[in-house]
Structures are given as C-alpha cells and as structure tokens.
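Shown here: the complex without one of its protein chains, the others still in place.
By written order: A, B and C. Residues from 1 in each chain.
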Amino acid sequence: MPKPIAPPAVDRVYTLNLGPQHPSTHGVLRVLLDLDGEFIVKADPVLGYGHRGHEKMGENRTYKQFMPNTSRMDYLSGLLFNHGFALAVEKFAGIDVPLRAKYIRTICAELNRISSHLLWFGTYVMDLGGFTPFLYAFDDRENILDILDRVTGSRLTYSYCRFGGVCQDVDETFLEMTKTFIDRLRSRFSDYHNLVTKNIIFIHRTRNVGVIHPEQARQFGVTGPNLRACGIPFDVRKMEPYELYDQFDFEIPTGTNGDALDRYNVRLEEMEQSCRIIEQALARMPKGGGYLNRSVSSRLTPPKGEVYFAFESARGLTAYYLVSDGSPHPYRCHIRVPSFSNLHVLVDVLRGTMVADAISILGSIDVVIPEIDR
Amino acid sequence: MGSFMASEWFRLIVGLVIVLAFSQLNALFLVWLERKVAGHIQLRIGPKEVGPFGLLQTIADGIKLVGKELITPRSADNKLFPVAPVLVFMPVLVGFLVLPFAPHLIIRDMNVGVLLIFAFSAFTVLAILAGGWSSNNKYALLGAIRSVAQNVAYEIPLLLAVLSVVLMVNSLQFSEIVKAQGRVWFVFVQPVAALIYLICATAETNRAPFDIPEAESELVAGFHTEFSGMRFGLFFLAEYTNMFIVSAVATSLFFGGWQGPFGFDLGIPGIVWFLAKTYVLIFVIMWVRWTFPRLRFDQLMNLSWKFMIPLSLANLIVTAIVLKLI
Amino acid sequence: MGKKELILQKLREMLPEGAVIQHDAYTSGVAFVARVPVSGIVEAAEVCDRGGAYLESMTGLDFEDTAEIVYHMNVYEPKSRFSLRVLFPHDEKIPTLSGIFSSAVWLEREVREFLGFDFLDHPDPRNLLLPEDADFHPLRKTFGKIAAYRKREEIYA
Partner (left out) sequence: MGYWKEIVEGGWSLVEGMRVTVRRLWRPVVTVQYPRKQLNLSPAYRGHIELRLFADTGTHKCIACGACQRACPSHVIRVQGIKPHMKSPKKATHYFIDFSRCSLCGLCVETCPTQTLQYSREYELEGDSRWSSVVDLIARQEQSRS
C-alpha cells in the first residue's frame, strides 16, 4: 500500500505539469499533479486536446458514412470498433450476415486485439525504462499489420466491415499467414516472460503498485482487463455473447489484487486466449458462402427507436447507443468508451503514489486518449 | 631547446594533448558503439548512412550540436547556467592522468592515483546539481536532486569495494595494483567486490537501470532538459568519458590492467590488453542498459543503503581477517 | 434471484405503476427500462448502487418538447443491463449523482458541456473536453446544421 502521507503543509505543495507534450502519455493528455516532494497529493487530468466531435458527425452523416469515423476513435483497435458498429446497426435494422463473413470479422477483430495488446506491452515496459521489449513487440505487431493490410488495404484505420459482412473477401495466403503468425507469437511468449515477466526489477516496479479495489472499480465503472485484474471475470464476450463468441471455448483470465502486475498478466494471458479463438475460427471457417449480404441499401433507414449494443474492445466494454427517427441519419449517436472511466479511476488511485509510479500506473491501465476526447 | 625537449614539462604537455585527443575520440567512438549495440540488440541496424558503417555519424551529430543555438531560459541563473556543462566535463578529464594504460605509459604515476580518480569523479555530482538547479525547470530540479541522492548513496559501497582491493595491495598506486595481479586477477580473489564495483559504477555514471536523474519517461530529460546545442553535447560526452574511466579503473583494479590472464602475455603489448578489457566491460554496461527496466527512486536507495553498503562492509572485514591470518 | 431481479423488484415498489417496462428479448440491449421522475432519481440511483450496479454510461437527448437523460447501468452478471430515463424541461436543474457514483462526476461534466443540462451543486462544474471558456453546446440540435429536430413521441411511440 503506498505510504499514507500526512496532510501536506500548504507551502510545500507545488504543481507539476505532466504533459501535454510528455513521452509517456498515450495521446495528448495533461495531468496537473500537486506534488509534495515526490508524492502526489492530487492529480487532475485535463482532456479535450483531441476532441473532433465524432458524436456530432454521427448525427449529420448516414450510418454507412459514419463507418470510417469508428476506426478513428480508438486507433489501436480500429477493427474492433468497426465490427461493433456493424453489429449494432445489423441488430438495429435486422440484417443477417453470411456465416463466412462472421468468421472473417471475428478473426480480424481478435488479430486487432492482439496487436493492440502488443503495442500496450511495448509502450508499458518502455514507460518503466526498458527500451528493448518495445522493439520486439513492434516486430510481432508488424506481422499482424501486414496480415490485415493484405485484406483490408490499410494498416490502422480499416473501415473494413459493412452492414451485412465485409467489403473484401479473404484468400488462402491470409489464412496461412495467420496460422504461421500464431505459432510464431506463441514461441515468442517464452522470450517475453524471460525478459520482462520474471525480471526482478520489473516485479518490484509493478507489484502492489496502483492497486484498484473491486469497490473502487465499481464506483468508477472500470471495465476490461483492469476490472478483470481486480478479480471480477466481467467480459462482454461471455456476459452478452454476440456473433460467434458463444461457439468458441476460451477462458477469461482474472487477477487477484488488482495491481499493475496483475493487469500485465491478465493482458498477456488474453493474447493467448485470442490466439486460441483465432485457431478455432480458422478451423471452422466455411470455404464457400458469400462475404457480404448485398441486399443492404447504402441509405439504410433502421426503424424508429433505439439500440444500445455493447462489445468487448481491447480496453474494455465499448457500446454504441443509436437513437433513430426513421431517417438515414441517426438522431443521436453516443459511444460509451472504456478509457473514459479507466482514466477516471486514476484520479483516485494516484493519490499518495510517487511520480515514477504515476507513469507506471498510467501505462498499466492502457488508456488511449483520443478515445476519451472523441 | 634540447633540454626543454627532455624535461618534465614537455612530457606533461605531450601527455595532456594525447589525453585530450584520446578522450574525445574515445567518447565519439563510444557513442557510435552504443547506438550500434543498441541497434543490433533491437533487431535494427543503428547508424549506417554517414561514413563507412556510420562511423562519421557521431561527428556529424557533434557538428550539428556545435551549430545549434545555445538557448538560455529567461529565468535561468545566467551565471551558473553556462558554467554547469563545463563543470561536468572538466573533472572527468583529470581522471585520465593516472590510468595505467601500459607499464611505462602512465602520464603521472602518482602514489595516490585511486584516490585522485574518485575525488574528481565525485565532483560531477556538484556540476549536475548546478546544471539542474540553474535551469529553473521543475523537471530539471527533480532530476538534479535525485542524482545527488543517488551518487551519494552509491559512492560509499564503491569506495568500500575499492578499499578491499587496496587493502590487499596496501598501496594506492595503480602500477603497484596491476603488478600485484601478475599471477591471478583480483576478480577471482575478490568476486564480491568486483560485482559491487560494477553495479555501483553503473549507478555512478547515471546509466540504466539506475538512470533515474534523466529518466526519459518520467522527467522528460532530467537535469539536462533545458540545455541545448554544445552544452547538451558536453553533458553527453562527459557521460561517455565517465563510462570509459569507470571501466578502465575496473580493468586495472580487478582484471589485471595490462597483463594477460594468469601471467602469460601471449606476446600482445600491454596497452592492447588494457583497451580490450575496458571495451569488453563497456559492452557489458551497454548490454545491461538495453535489457533492464529502470529502478524506482526509493528502491534504488534501498538497494544501496540496505544491501550494497552492508555487503561491501562485510567483504572488507572478511578481507582484513583473511589478510591478518595469512 | 440475481442482483438485477432484486433491483427490478425494489424499483417496481418505489416507482408508480407502469413506470418499469421489461424487455425480456434483450433486443435493444437493456433488460428493463425505468422511467424515473426528476425528484426520484437520487433515490433510484441509491437503490441501484446498493444493489451492486455500476453506472456504465450517461446520455443526454435533446428533443423539441423535452430534454432527457438516460442512465445505463449494468451488474456483473450475464445480460443484465438496465436503464433509468429522466425527462425534464430544458432549463430545469437535475440533482447530481456524483455523491453515489464517483464516475458520475465526469459523465455529468460531459453532458453539461455538450448539451447544456445543468446539475444541482455539482462538485466540479468545469468543462471536461471543450475549452474552458466555451459557452456553446455542440450536441444541442439547434447548434450548427439541423438534421431534424423531432418531438419525443415521434421517436418513442
């Protein structure tokens, strides 16, 4: 438990500006830290540097035109967001999707989840000072980007899903590349464990650092790997199975005391689980069958009413809340974003920790700032 | 003119010129070596464009740094701010005077050689504090305070480890210490002291995993945040020259200076042995830097006060007892 | 008897008849919807908080005749999301939930700056995402190009 600090004498507290230009804030974030020596008295994040008004854009674009926006909110899991938006509108307008397209979307989404976790792994260890694992993680991530580039045509902002399937079919080389990638990643895990997980310095820097209690997580609405690290196995793919996730068998890794080390182990284990899902999906994928239900018009008009569709992005529970008034433009398009509440819990967790720990905790909760600013 | 040529003065001036040239070239070479080693460890190449194998890259960086404008923050202490980089660089050069490169290639074989090196290397802390405080930047201040605490904490076990070697040779003269390692190197006699020395040396030169003062991810760039142009270049060169001195002292104290292993020299001249061993040690320091994450500040302190100092004290006592018995 | 059913039962007793509508088919992503009057929102939130729910998201809706805030809450159980809806005129102030759910602090700040719905004695009423001195409310239908400004019953028949 971080040292409970005595109430600071007023004159000794000085404010330090963490960001907005700071190497280890993921995206443009400024945190006003009131410091008493090395210990943080109060942390107040200043947000909005990356606000582009996605929700307002959602209101004056048709559903199909909003698809490119979705992969630009959380640019590390762009395909997961595309997949979620496509599923939300399909559920709303009642569009059925060919089975092959479902498998393609699930494989690509899980690949994107692994690439997002790999990037988190690299930047997190770099925040703690180890520069080399960052390059190894990016070397693996590069394979995923090449695989997805083969199919979707772009590396980060995919806009690959359409209502009723995907916009391009998958060929044999894509399936082989995925298979070889999974075996290669599994062989690299032993190196990562030797280099980082078992490293005594890493363990000392992360054990009992930034502990989030289950009650604290519930108060702030934390979801995703950070919540599972506190011991609550809450994963939307198991709680509200969408698409094919009820047909795959995979576990939900959980931690015990919710510190940075548990969050680290949960995410590494999640990468392993995603590999298992991809393997099962590759095995069961039907050869024939269309990849897009062509009967969907581009000026889609879902019925009046609303839908709230939640799915599991790399950072936690993400949800699209679409209210439609029967016109091709949504009346209100709200996106519930996991990093919003994951960063909010930081305000409570940072009190009493040291500056070096602040960076470690910020890195361990894996926050993407443009996702918060929307 | 002839008498002047053979006199002590001439020898000193030539020695000074050689030392300056050698330390500068060495620092440039080390910067290039570090970027190449880091590159290949991280599966990339490192500098390759400028000159053969990128050898002229550091010179190009140097010219760029010299060309850059020396920015002084408005609220910086304009007397101390320009002086700090020179203060950091000057004591590091003095260390070259007593390094035992080869049997007769010591510029000034003083009988207090070891003491002189550690006295002047303690001076860099003062300069870092001056640099950090005078740039009137919160990050620099934090970095400077941390580096003072770190260097004070790691100076003591460093000296205790060196003391146990000096105790065995009971002389502070480098040539005496190296000659005493004729048959067996001190690293086999004093393994614990060698290990402590290497760890504390890495901490002394602010190298990862102890690079808390200029922790990129926390304090942006630590004490040399506000320095630009050749001022930053001086800080940079001082760090690499310091690294060379620390590993040179380690070779002469523990790895038998200019002597080959177990007495046979295999006909290779002394200086080649000395430089080879020093560069192997420098490679180890670089290798450590690109492998481990950084220690947190209080863990760093605990490691020194609660583990290094007791261990080195115990080692000293054991050496004394063993020497008494023989 | 999961936590969701407990909360549902308590809300049924607390709220007037017909305020709680159940959607068993989970089609629109919620298990049940509770229409809560402005005065009863704090009480309802306390029931949910004691029942072990967490405030997942808060959405403000701007209609021609009325304004609305939808509180989506969820429990760590399968298919157990529910929403509380509060209708109120545009200029009325709504009691804040930051005392009950700490996540409400930022959520309310965001709704306030984007839609201009004010909250009673909010601990930190600054702008969250927009610049500090921004006095416009972008998500109001009157801001910028109006796609369509509908009444509430046109959408929720």
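Simple rule for what comes next: a contact is a pair of C-beta atoms (placed from the backbone, for glycine too) under 8 Å apart; a residue touches a chain by one contact, two chains touch by 3 or more.
Because the structure is a prediction, the values reported are computed rather than measured.
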Next on the checklist: Using the touch definition given at the top, which of the shown chains does the missing chain touch?
Outcome noted: A, B
Checklist outcome for this item: Considering the complete complex, of A:Gly153, A:Pro233, A:Pro286 or A:Pro303, the missing chain is touched by A:Gly153
Item to check | Footprint left on subunit A by the chain that the document does not show | outcome: 61, 64-69, 72, 132, 136, 139, 142, 146, 149-154, 157, 159, 167-168, 191, 194-196, 198-201, 298
Checklist outcome for this item: Omitted-chain footprint on subunit B covers residues 37, 40-45, 48, 287-288, 290-292
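Here is the rule we use: only the chains that are shown with their structure count from here on.
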Item to check | Central chain of the complex, centres being mean CA coordinates | outcome: A
Checklist entry - Which of the two pairs, A-C or A-B, is linked by more C-beta contacts? => result A-C
Item to check | Chain centre separation (subunit B, subunit C; CA means) in Å | outcome: 63
Item to check | Centre distance in Å when subunit A and subunit C are each reduced to the mean of their C-alpha atoms | outcome: 25
Checklist entry - How many Å are there between the centre of subunit A and the centre of subunit B, using C-alpha atoms for each centre? => result 44
Item to check | Touch list for subunit B against partner subunit A, complex | outcome: 38, 41-44, 138-139, 142, 208-209, 211-212, 215-220, 290-299
Item to check | In the complex with subunit B, residue positions of subunit A that touch it | outcome: 14, 16-17, 22-24, 38, 125-132, 135-136, 139, 195-196, 199, 201-202, 204-205, 354-357, 359
Checklist outcome for this item: subunit A residues touching subunit C in their complex are 47-48, 51, 53, 55-56, 59-60, 91, 217-221, 223, 232, 234, 238-240, 304-310, 317, 319, 321, 323-325, 327, 329, 331-332, 334, 336, 340-341, 344, 348, 372-374
